[in-house]
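I'd like to ask some things about the structure below.
The chains shown are only part of the set, and none of them has been moved.
Chain IDs A and B follow the sequence of writing; residue 1 opens each chain.
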Amino acid sequence: MGTEAVEIMKSNGLQVDFHLISNQKMENSFWFEEEIDDDLKWSFALNSVLHEGTSEYQNIVLLDTKHFGKALVIDGKMQSAEADEFIYHECLIHPALLSHPCPKTVFIMGGGEGSAARECLKHKAIEKVVMCDIDKEVVDFCRKYLTANHEAFNHKKLNLVINDAKAELLEREDKFDIIVGDLADPVEGGPCYQLYTKSFYEQILKPRLNDNGIFVTQAGPAGIYTHKVVFTSIYNTLRQVFKYVVAYTAHVPSFADTWGWVMASDLPLLLIQAEEMDKRIEERTGGDLFYLNGASFLSSTVMNKTVSHSLLKETHVYTEEDARFIHGHGIAYRG
Amino acid sequence: MGTEAVEIMKSNGLQVDFHLISNQKMENSFWFEEEIDDDLKWSFALNSVLHEGTSEYQNIVLLDTKHFGKALVIDGKMQSAEADEFIYHECLIHPALLSHPCPKTVFIMGGGEGSAARECLKHKAIEKVVMCDIDKEVVDFCRKYLTANHEAFNHKKLNLVINDAKAELLEREDKFDIIVGDLADPVEGGPCYQLYTKSFYEQILKPRLNDNGIFVTQAGPAGIYTHKVVFTSIYNTLRQVFKYVVAYTAHVPSFADTWGWVMASDLPLLLIQAEEMDKRIEERTGGDLFYLNGASFLSSTVMNKTVSHSLLKETHVYTEEDARFIHGHGIAYRG
C-alpha cells in the first residue's frame, strides 16, 4: 500500500494503524495467495496475520497486507481490503439511496463486515438500518477488529439481527425504502443462491419494499471474460420482477476484476442528472464520498460493447431449479 | 483462457491456434510471475513458451498462457495478451480516428507489435500508416509469430520504418492527420521519457500534425492508486500544448489494472454524440470492434471522483529536467 493509498485512507477518515511488525530484513517471505482461477494467482505480501477466528459456518482471518492494507479473508477468499473496499461499498449503497427521493429505512441482507451499514449511516436522514447477517462470529470479529466500522457498529440507528435473511424477511411485517443484497455470490452448494432467485425476489423481498422502494445487490464479477458467470443472469432475473433495472460496474483493484451491481425498482431510476446527484450527495451526506460522484455513477451504468450486448441478450432467469454458480474460486462469501 | 474468451477471439477474427502441448497430468507446473509491485504478484500458468528472441535493446518471449492465451513478454514484463489486447488497442486507436472528420494518414510511434496498425487499417479510408519502431528484432518477431497481425504487417498501406520516433519525426517533412504514441511508459533511464515532454510535443510532434490533426498516446496505469504515477502528468503536459485534451480509461484484465489514454488536438474533441460515433464505426470500419462503441467511449472519459479530481489538480509538466517515472515494475516497453 503506497503512501498515496494511506493518504486517501486517512483523508477518508479510516483509521490507519498498521501493525508493522516486519522490518526491512524480512521482506516478502509471507504471502497470501488468492486463486483467481485455476490458472491465475494473485499474491499479496503480508506484514502479519492480525487475527483469526472460526464460526459455525466459516473461517475468518484479518491480514495486514503490504499492498492493500488490512484485508478480511473468509474461507481463504479475500472479501475486502482496506485500500479499496470503499469502491465496493460506495457503489453498493449510494446509487440506490441517492436515486430514492427520501430514504429513511434500509434492510441489509448480509453485510456483517459493517461497511455497508457505515455507508448507509452517512445519510443523515436515514432513521433505521437493519443489518441481518447469519454469522454471529463474523459480525463479532468485524465489530472488534475493523476499526473503520467501529462507529457504525455502535450507531444507535443500527439494528443488528443474527438470522438468515430469507427467514427474517418472511417473519417481519415492516417495509423498507431500500433493501441491500450484500451477500456471497451464488456458489454451488452454498446457501446464498436461494437469495438470487426470481421467486425470492417476487414473493419474499418485494413485499417488504415500500411502494417506491429500491433493491440493490452486488452482482459478482463483470469483467470482459467474467460477466456472464452470474452478473448478466442476476440482471435479467431482476428484470422479470421490477419495472426498472440498472446495472453498473467498477474496477476494484484488490479483486483483480471489474465488479458489478444491479439496482431495481418500480420507481423510474436514472432520471436524475449528474448535477442533481452531486447536490444530493452534498446535502444528504455532507459530501463524504471518495469514488462516486454524479458523473461517475452515470458513467458506470454504461458498459463496453461486449458486456452491454451480453446484458441485453441474456435469457437466463435464476430459479431454484435453474441456478448459475460461481464455481470453485469465486468469492465464496460476502458478508 | 475460458471457452468464452476463445469464442470472442474467434469472432474477433483473431486466429486461435494454441500449441496445447500439456495434458491434464502436468497441470500448472509452469508459471510466469509478473511483479505488479514489490509486494504484489500476478502469476499465469503456462502451456508452453512458444518463441524466444533477443535484440540489441531487449529480450522478447511469446508465451502460451492458460488464462489469457498467447502473451508477449519483453524484458520480463507482459506487453499484451491475446485475450484482451483488443481492449488496449481499440482504446488507443479508434477514439482519435473516429473523432477526426476524415483521417487519411497515421504515424505510430512505437507499435512494433503490429496491433495498433491492425486497428488503424480497419478504417477503410485510411491511405497510409507509418509505423516507426526502434527495434527491428521485436518487429520481426511479432511479424513472424503474432498470427493475428499477419494481415496488417503485409498490408500495402503499411509503411514500416525502423528508427527512433523522435529522429524520424525531425527528419520527415510530411504531416499526419493522426499521430499515435504506442510507446513504453516513461521509465527512469529508459529512452522513452523524452517522448513525453512538453518540448517534444510542442516542437517536434505538433509540427508534423495537420491543422485539424489529433495526437493520442497511451498514458500508463490509471487505477485508483496508480493514476498519479504518470497518467495525470501526461494529461497536464498535453494541456500545455493543445487546446483540447481528453483522458479516458479502461480496465485491462491481464494488466491487473485500469489503463489510461490521452487524446489531444486543437480541433474540439468530444463534440460528437454516441449515435454519431456508432454510425462512424459502422461506416468507416464495417463495425468490427469488440470493446468500444459510442456510448462506452463517452463513458470511458468520465472517471471516478478521486481520479477526476487528480486530473484537474495536477500541476506537473513533463520536461527533460523534471520527468516522472514508473519505477521498477512498470511496463518497461510498449511497441
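By definition in this document, a residue touches a chain if its C-beta (ideal position, glycine included) is under 8 Å from a C-beta of that chain, and two chains touch if they have at least 3 such contacts.
As the structure is a computational prediction, the values presented were derived from the model and not from experiment.
The total count of identical chains across the complete complex in this file is 4, with 2 shown in place.
Quick note on the criterion: only the chains that are shown with their structure count from here on.
Put simply, the C-alpha centre of subunit A and that of subunit B have 33 angstrom between them. Note for the complex: subunit B touches subunit A at residues 2, 4-5, 8, 27-28, 31, 37-45, 65-67, 83-84, 87, 223-225, 228, 250-251, 253, 256-258, 289-293, 295-296, 298-300, 302-306, 308.
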